[in-house]
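A single protein chain has been removed from this complex, and every other one stays in its place.
After this line comes subunit A, so read on.
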Amino acid sequence: MSETPPDLTRPGVSRRGFLQGSSAVAGSLGMAVGAAEAQQAEPSADARTIALTVNGTRRHVTVEPRTTLVEALRDTLGLTGTKIGCNQGQCGACTVLMGGTRVNSCLTLAVMAEGTEIVTVEGLADPTGDLHPMQAAFAENDAFQCGYCTPGQILSAIACIEEGHANDAVEIREYMSGNLCRCGAYPNIVAAIEQVRDSEQG
């Protein structure tokens, strides 16, 4: 359900309007980026340098306490593969792996990620350029249209299998529910995950 205040001039925004509600969230994919970046005003005296291991490489980044992990990745390290959609933990576009588990990097403060290992979409293909099996499966199954949600979907999908929550399509849908897709590529995303799961088992 949408948590933005309903339009008061429009009576009876129905709780059944959930499709409306969720597409309102998905519909904001990509639109919050400017707003988030515009907020970097007055640098704080509390800025500090933290160490992160990003895609296998130890990196040092100078951040303020209020810098989120996604801002550190995108703005400071230039890793723009990780996307910002809702910026509120609702869409999953900012999903990265932190210490091996999937998290929303928009709700994680960079200082709180200090010392952890981060994997972003840039770290998935192997050094020779071969795609990660999940990336290949997304391509083969047309599991995206505009592609905005895709980096987050792929990282979440990898974690979904790793966690053991990809046993059937219903479970995959439940455990991929933190990743919204405005383009509605859900059936193909599920197919890609099933394909990778089956090839890993086989």
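Simple rule for what comes next: a residue touches a chain if its C-beta (ideal position, glycine included) is under 8 Å from a C-beta of that chain, and two chains touch if they have at least 3 such contacts; residues count from 1.
The rule is simple: contacts and distances are computed from a predicted model.
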Choices "Cytochrome c oxidase subunit 1", "(2Fe-2S)-binding protein", "4-hydroxybenzoyl-CoA reductase subunit beta" or "NADH-quinone oxidoreductase subunit K" - which one is the UniProt name of the chain not shown
"4-hydroxybenzoyl-CoA reductase subunit beta"
Considering the complete complex, identify which of A:T82, A:N104 or A:Q135 is in touch with the unshown chain.
A:N104
Absent-chain contact - pick from A:G56, A:G89 or A:G147:
A:G89
Subunit A residues touching the omitted chain (full complex):
1, 3-6, 8, 13, 15-16, 18, 21-22, 39, 42, 44, 46, 64-66, 68, 87-89, 92, 95, 101-104, 106-109, 111-112, 156, 159-160, 163, 165, 173-179
